[in-house]
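Handing you a structure now.
In this view, the complex is presented without one of its protein chains, the others remaining in place.
Order as written gives the chain letters A and B; numbering starts at 1 within each chain.
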Amino acid sequence: MKSSNKVCLALTSAALTLPGMVSERAHAQAVPEKTKVGYRYTSYQEGDQPANTLAAGAAERFNIDVHQFSVVAPVSSNVAVNVSAITETLSGASPWFIQAGPDGEAQVVMSGATIEENRDELNVGASIYEESTQQNFGLSYSKENDYESVGASMSSSLWMNENNTTLDWGLSASSDTIRPTQDAAVDPGRVAEEDKNRLTLFGGFSQVITKTTVVGANVSFANYEGFLSDPYKLVMINGAPGRDSRPDKRRQWAVDVKLRNYQPKIHSALHFDYRFYRDNWAITSHTITSGIYTDLWSWKLSGRLRYYSQVGASFYRDFYIAPRADGFYSSDYRLSGYAATSLRLGVSKKIAMFELFTNYEYYNSFDGSNPALVDFAMVTAGLDLNF
Amino acid sequence: MSKHFLFKVLSISLLLVFVQGCTTVKAWEKGYLSKPEMAFAPDPMEQKIMDHTYFAKEASSSGSAVSGGGCGCN
Partner (left out) sequence: MKRLALVCFLLCSGVSAWAVDLGSVAPNAPLKELAGTEPGKLSGIADYKGNLVYLDFWASWCGPCRQSLPIMNKIREQYAEYGFEVVAVNVDENLDDALGFLEQYPVSYPVLLDPEGKMPAMYDVQGMPTAYLIDRKGVIIYKHEGFKKSDEAKIEAMIKENL
């Protein structure tokens, strides 16, 4: 069989965004012809904590300003490099602990002072393109006031069957250190310095079904070891405060299935994604995303609906009536059972060498016992430049 | 139960691959498939910020986890 197969443009791959990597893999096998520079600004705002479930502390939750930069450039006939950076400024209060209110209902006590924090992240990587394969390598680093992380990743893709079938696999690892901001007056006994390590493996494939349909599936596994608790959060155990205390090991599995189908009559690509997740803290979740991406002359419009539901961790409670034998406690809403829906709309336009983007997303959580479930809105504006 | 479910999903998907190996789409027929909006992630930068946000606000991310675990999620 003829093995020569330089395909012009996108044949997509199953791999999802891997830690430390830009998923440019969608346009693979041939080195990108042009250099692409991208910038995005995102403003993220959480809804205030409703007064009726706010026992004490500030009602205003997180506001985050994010600046993203990305450069992908060919450096030889078969190698491209990528550099991306994120810098974000975060301010606002967050849930500190949950307590039983006067009628036994759960109420949240928020952290008092609003904090301002910076987080910076840098990723560098390279992609090597051969006859029917692509190899990616990446390094990542992130730092914020109380957290530092270093990571590395590598992944490979293989094209077969006249570029109709793609196999992908890869792994990534990171090593993090947390040095929580101390506050002896409010919370003595906070840990001073802890570590955590992560290893992620994934494998997947994509398959062209017809001229207008492609599907993909991906399986991933992640293993975490070390300090996995939230050092800032407390729990209420029979009316007395205790620390958020989670197991020091966590194993996660996820299966993703994706479908892309093009409808020429309406100039639109239809997207459907489903993800099933399970971990050894007994959390399981389902994520269903559907979207439509429409091309009207030089304008591109997109709309996307996402439904998310999770079952809480085995050791999660809003508040505890009695101590637990295993010593695990958390009232962090992110480990509780709840559902969320979000709507995302996007518009982009090509003007000469530029492409301008703007997106809006509204996310709404519900159906959970934790009073600190979050709603947020996110607005993004940015541009890409190809030269 | 999860291992059995995973196995089922994988086998069915793999079977789909093998069966579809028989209806090959040719290189010159890939016009629609090569549109950017047909990619699994049409806009990688947007995908990254979305994954970062969901990772910080929800319990479940592994394969899509972003680099640099610190997420300002407290």
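Brief remarks on what is shown
Just so we're on the same page, a residue touches a chain if its C-beta (ideal position, glycine included) is under 8 Å from a C-beta of that chain, and two chains touch if they have at least 3 such contacts.
Small disclaimer: the values here were computed from a predicted structure and weren't measured.
Between the chain not shown and the residues A:Q45, A:T89 or A:N161, the one that touches is A:N161. Across the interface with the omitted chain, chain A contributes residues 1-2, 4-9, 30, 33, 77, 160-163, 165. Even with one chain removed from view, chain B keeps its contact list with that chain: residues 15, 17-19, 21-22, 24, 26-31, 34-35.
Operating definition for what follows: only the chains that are shown with their structure count from here on.
We define each chain's centre as the mean of its Cα atoms; on that basis chain A and chain B are separated by 13 Å. In the complex of the two chains, the chain A residues touching chain B come out as 5, 7-14, 16-24, 26-27, 38, 40, 42, 44, 62, 64, 66, 68, 70, 84, 86, 88, 90, 94, 117, 119, 121, 123, 138, 140-144, 146-149, 151, 153, 161-165, 172, 174, 176, 178, 196, 198, 200, 202, 205-212, 214-222, 230, 232-233, 252-258, 260, 262, 264, 268-269, 276-279, 283-285, 287, 293-295, 300, 302, 308, 310, 313, 334-335, 340, 344, 346, 357, 359, 361, 363, 374, 376, 378, 380, 382, 384.
Note for the complex: chain B touches chain A at residues 2, 5-6, 9-10, 13-14, 16-17, 20-21, 23-27, 29-54, 57-74.
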